[in-house]
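Every protein chain but one is kept in place in this view of the complex.
So, chain A:
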């Protein structure tokens, strides 16, 4: 059972602090923050999500720069607690529309109300936005979405959030629209994270797609929804090795290595016609997660050429090839390159006529960043 739950700002201030069992000292938030900030055990590495300090176990997840923390003295399931923390963040976002330090500070009473119902004496009661609705009486105070800092595409990986913050879905599930009428809407996003490793000669060494179908429903009355996936979708690769590519490409069929589903999804007709049936409850949730290692054509190919241009100088030529149909545009692309620790200066030379491109040398973590606002495929043009 969980002893305390708290949310800390980037500077370590308590935004909410809820003590459920009273068996961990009150100063735990400060103890925790100090430990995380000065985590030195592995050479200035970041603190792991779970650690034990004087018999107290601290769990934390980072969401939009905030630290969601739980403490306990018991030997709990780490998956359960970390999943719960993530879920609490999502429930709060469902209610506030936007999850940020500002919105939390404005709505902390509502957050306490939620926390009271999510857990009792450290045991989870419910994390369903829908169920919680009947217990919650505070109205959210909506914060201005325009002032939200953009997370950028890199945040997709760094924060681990698999979702781009679309403006349409920053609406609270309980807030009333101006004019008192409610729009019947449902948002379905498909987010895929593609990881590819190329060899220095350009061959693909490993490739994997991790995807999620994300849903956020504002429909009243929870009508049943059917979601039809590709007919030729198949799951599992039989007895074959996962990396046996032979014969799997070309047929056009999609082979998922594995997938899992939200508990509200009924799979009765899934085997027959690849249709998912669900009655989406309020709020945001992943309908399905899947994983593909089938061969596919990556959207980009990066080529690098490194030459020593002197005793203390190296020249790097980076080429980025867009390999997707010309009907598609890619937005906000960032190319990162780690540089040796003793790098002191970096000069850039962009392709003449390049528009909307930026280069930057991040001195703190020795990284070169090359960002492109927009990439249009010109068959195999490079720049």
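We adopt the following convention: a contact is a pair of C-beta atoms (placed from the backbone, for glycine too) under 8 Å apart; a residue touches a chain by one contact, two chains touch by 3 or more; residues count from 1.
Here is the rule we go by: contacts and distances are computed from a predicted model.
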Original post:
What is the protein name, per UniProt, of the chain that does not appear here: "pyruvate dehydrogenase (acetyl-transferring)", "WD repeat domain-containing protein 83", "Beta-adaptin-like protein" or "Tubulin epsilon and delta complex protein 1"?
Top reply: "Beta-adaptin-like protein"
**OP:** Tell me which residue among A:189, A:210 or A:369 touches the hidden chain in the full complex.
**Re:** A:210
**OP:** Please pick, from A:16, A:36, A:173 or A:375, the residue that touches the omitted chain in the full complex.
**Re:** A:16
**OP:** Identify the residue among A:258, A:307 or A:363 that touches the chain left out of the display.
**Re:** A:258
Original post:
In the whole complex, what residues of chain A lie against the chain that is missing from view?
Top reply: 1, 11, 13-17, 19, 22, 25-27, 29-30, 42-43, 45-46, 48-50, 52, 55, 57, 60-62, 72-80, 82-86, 108-109, 112-113, 116, 120-121, 123-128, 134-135, 137-138, 157-162, 193, 195, 197, 206, 208, 210, 212, 236, 241-243, 257-263, 286, 288-291, 338-341, 366
